[in-house]
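Of the protein chains in this complex, one is absent; all others appear in place.
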Amino acid sequence: MRNTDAPKILLAHGDGGLLSDELIRKTILPHLAKEMPSELNDAARLELSSKSICFTTDSYVVKPLFFNGGDIGKLAVCGTVNDLAVSGARPLALSLSFIIETGLEIELFEKILESIKKAAEENEISIVTGDTKTVEAGAADKIFINTAGIGIRLGEADLGFSKIRAGDKVLLSGTIGDHGMTIISQREGIKFETEMNSDCAGIAKLTCKLLESIKGIKFMRDPTRGGLAATLNEISKQTGLSIEIDQNLISINPTVQAAADVLGLDVLGVANEGKFVAIVSAESADDCVKICRQHPLGKEASIIGTILETQDVPVVEMITKIGGRRIVQMPYGLELPRIC
Amino acid sequence: MCLAIPARIIELTGDNAVVDAMGNHFKAKTTLLKDVKLGDLVLVHAGFAITIVDEEEARETWELIAEINDYNKTPNKISG
Partner (left out) sequence: MLDRIYKAQNLISEACKKQGRAINIMEVCGTHTVAIFRSGIRATLPEGLNLLSGPGCPVCVTDQSYIDTVLELADKSDVLIATYGDMIRVPGHGGSLETRQPANNVKVVFSSQDAIQIAKDNSDKTVIFLAVGFETTAPATGVIVMQAAREKIENFCILSGHKLVVPAMRALLSGKNDKIDAFLCPGHVSVIIGYGAYEEIVRDFKRPCVVAGFEPIQIIEGLAEICHQLVEGAAETKSIYKAAVTEKGNLKAQQIISECFEAADGYWRGLGKIDKSTLKLKDKYSRFDAYQRYNITETPHAELEGCRCGEVLCGLIRPPECSLFGKKCTPQSPVGPCMVSSEGTCAAYYKYGTRRKKS
């Protein structure tokens, strides 16, 4: 039965029939496409200017769907953009797959689509293909989004673990912990009002600028799940080198720190969605910081540490505010919030 | 022995308070305190305010901490 004004997603919206078609043409495409495509083909055809491309995929299952500073849609676009960005690519196109639980309000879905559109425009990435499936109530948590993204690798970009050497510097593009702590603050059971905002943002324009202006960028990564601690430990493990960072040089928003203190969490292990870590040559470090700070997403960028030769085992170690030392471990799972 | 954070009382009805910790708002009970009022700075542990913080005394520590934070902000002390 045709019901063009269905306020909720129905199972039939995903079955490839009339309702599916309507959902695509009347809800999804108007929100996402710049112009309505004359054909809806099974695959997008892209003419690429280079054979050197980067290709990434991700799934987004964030809960809650909407949070201070973003939502699952914005996250899906920015997350994909950022994976391409830290691989040394200029993002070009992405695919969007939705898995939607029956009963999701169409209005909510439209809000997510609007958010996706805005994020795609801001980050200059085109949404070229997609898919929509629906599942019964309970088989998914409202909506899951999967993306795949393509970018053209910048000629100047020659990034990899193998490029990292002792003496290189660790660049961090801004404050840490904002995204993860914001999400936690809106979780059932903990929920509290806060001034925190997720830092969800696409960093490609900044990373491309950096790569085009500076020689000596060896490696980049966006510190998402597991935060800065996970990223640094990965680098240490893969390279067999050690890393020393200085707590005084790491920027943390005081509201984020206070929230982490309440829950007993270590901000170093909390996720970020609009930041990157770069390993750069010592000679280029100052220039890198200068370029970052000229960009709105890099205003608090700084060199936070150095890569060192390993003495016995590769470690990530931090000089603390009072001049002490402690190890920064790979975070284990989701740390239990402490009470006593 | 247990995590307790300083927070300011921004709402108070009976023994039900809302406290502000650097921009985060939490519910807290003031059942364990006598003579607590709006605007007091308290230590909150497991959802209960366990004491009113003496701000004069606390100020000294905060200033020290701020100094430590400031002092160390500029020179890059990492090795290599």
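For clarity, chains are labelled A and B in written order, and residue numbers in each chain start from 1.
Please note the rule applied: a residue touches a chain if its C-beta (ideal position, glycine included) is under 8 Å from a C-beta of that chain, and two chains touch if they have at least 3 such contacts.
Computed from a prediction, not measured in an experiment: that's the story for all the values here.
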item: In the full complex, displayed partners of the excluded chain; value: A, B
item: Identified contact with the non-displayed chain, of A:61, A:148 or A:315; value: A:315
item: Positions on chain B where the hidden chain makes contact; value: 1-4, 27, 29, 31-34, 43, 45-48, 50-51, 53-55, 57-58, 61, 63-65, 67-68, 71
item: Residues of chain A (touch criterion as defined above) contacting the omitted chain; value: 189-190, 242, 264, 266, 311-313, 315, 317-327, 329, 332, 335-340
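Convention: only the chains that are shown with their structure count from here on.
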item: Inter-centroid spacing, chain B versus chain A (mean Cα positions, whole Å); value: 32
item: Contacting residues of chain A [partner chain B, same complex]; value: 166-167, 185, 192-196, 244-246, 248-249, 254-255, 257-259, 261-262, 264, 282, 303, 305-308, 319, 321-322, 338-340
item: Contacting residues of chain B [partner chain A, same complex]; value: 1-3, 5, 21-27, 44-46, 68-69, 72-73, 76-80
